[in-house]
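Below: one structure in structure tokens.
One protein chain omitted, others in place.
A, B and C label the chains in the order they appear, each numbered from 1.
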Amino acid sequence: MIRRLTVLLLAPALVVLLQAAADLPEVGDSTAPAFAHVAPYYLAHAHEETGAANYVTAVLADYRGYDTFGELTVIFTAGLACLLILGVCDKATPGRDGA
Amino acid sequence: MIDLLGPLFLLLMVVCALAALNAKDLLSAVTIFGAFSFFSAVYFVVQDAPDVAFTEAAVGAVITTVFFVCAIQRTSEDDQ
Amino acid sequence: MSLLAPGQLQYALAALLMLTGLYGMLAKTNLARKLMAMNVMQVAVIVFFIALAVRSGGSPPIEIEHAATQIEPAYANPLPHALMLTAIVVSVSTTGVALALLVRVHRRFRTLDESKLLDRLRE
Partner (left out) sequence: MRSTFGSPVLDAAARLLAPFMWLFAAYVVIHGHESPGGGFQAGVIVAASIILLRLVRGRLAASVLTSRDALTLACLGPLLYGGIGIASFFFGGNFLDYGVFPFPMEPSEVRAMGTLGIEIGVAVGVAGVLVLIFDALARWEDGTL
């Protein structure tokens, strides 16, 4: 019963999302706002400024290197969290830790 | 013609996602989820994003599936 | 109220994918299946951003020598690609953490089913 109700709640969400999609620029539109500001600069200057023909690498590792640094920190923290959650380093309770 | 390829693969992704969520067995759900990841990788290739497609194919279809299989194998031992 | 144009079909399908994930998160009782639905939602967001970056008649954002053809190639927007690249790798590590939590929950309560879990929490 409750499950039916939750599925029913999805219909207004679909209407809202479709309405939002109708206001977006069409896929492949070169005059969309996403192409107006910083992307043309990257496409025009990335190769001679960073020496990378792959623009994605230039943006990822050079223009937005600080982003990537924070992201690597997130991954590292996730690895440590996995170790801590599963108690791999617990020497006091080897194998079965019952919890 | 090319404009239809993107929506086609998106539709396949929706079908795969529904199949993965409704599969009886958890292991087969994980397998279909790997297929879902692969279709998303193909979609990214069609949409001129080879970097993202490469990452999605390596991460979604290999590493995530292996993680899921390991976790399911460990959690299904004595599930009453 | 504007109607959906044919060029916006991909956004509509991405929204459908998002709602598929939402349906899984709400209606499925197994926690592993809920996690799968969460991954579907993440892929839906990535699909939406990639669809924003594409340019019709364009090419991948890798510079090609256009000496033979004098036409300037229309590269796709590299910025969403870079952002979504990091999003994918972060999503796999968050999936790892969630699976570790799942294993932990199963070790404590011997079940991954939501209703059984709630019953055992009340005991």
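Note that in this section contacts are C-beta pairs under 8 Å (C-beta built on N, C-alpha and C of every residue); 3 or more make two chains touch, one makes a residue touch a chain.
As the structure is a prediction and not an experimental result, all values here were calculated from the model.
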Among the chains presented, those that the missing one touches: A, B, C
Option touching the unshown chain, where B:L10, B:L26, B:V46 or B:V59 are the choices: B:V59
In chain B, positions touching the absent partner: 50-51, 53-55, 58-59, 62-63, 66-67, 70-71, 73-74
Residues of chain C in contact with the chain not shown: 60, 62, 85-86, 88-89, 92-93, 96-97, 99-100, 103
Sites on chain A contacted by the missing partner chain, in the whole complex: 47-54, 56-58, 60-62, 65-66, 68-69, 72-73, 75-76, 78-79, 82-83, 85-86, 88-90, 93-96
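Methods note: only the chains that are shown with their structure count from here on.
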Chain A and chain B: spacing of chain centres that average the CA atoms, whole Å: 17
Where chain B touches two or more other chains at once, by residue number: 3, 6, 51
For chain C, residues that touch 2 or more chains besides their own: 9-10, 14, 16, 23, 51, 53-56, 58, 61-62, 81, 85, 89, 96, 100, 103
Of chain B, residues touching chain C in the complex: 3, 6-7, 10-11, 13-14, 17-18, 20-21, 26, 29-30, 33, 36-37, 40, 43-44, 47-52, 55-56, 59-60, 63-64, 67-68, 70-72, 74-75, 78-80
Residue ranges of chain C touching chain B (in the complex, touch as defined): 9-10, 13-14, 16-17, 20-21, 23-24, 28, 30, 32-33, 36-37, 39-40, 43, 46-47, 50-51, 53-56, 58-62, 76, 81, 84-85, 88-89, 91-92, 95-96, 99-100, 102-103, 106, 110-112
Residues on chain C engaged by chain A in the complex (per definition of touch): 1-5, 7-12, 14-16, 18-19, 22-23, 26-27, 51-58, 61-63, 74-75, 77-83, 85-86, 89-90, 93-94, 96-97, 100-101, 103-104, 107-108
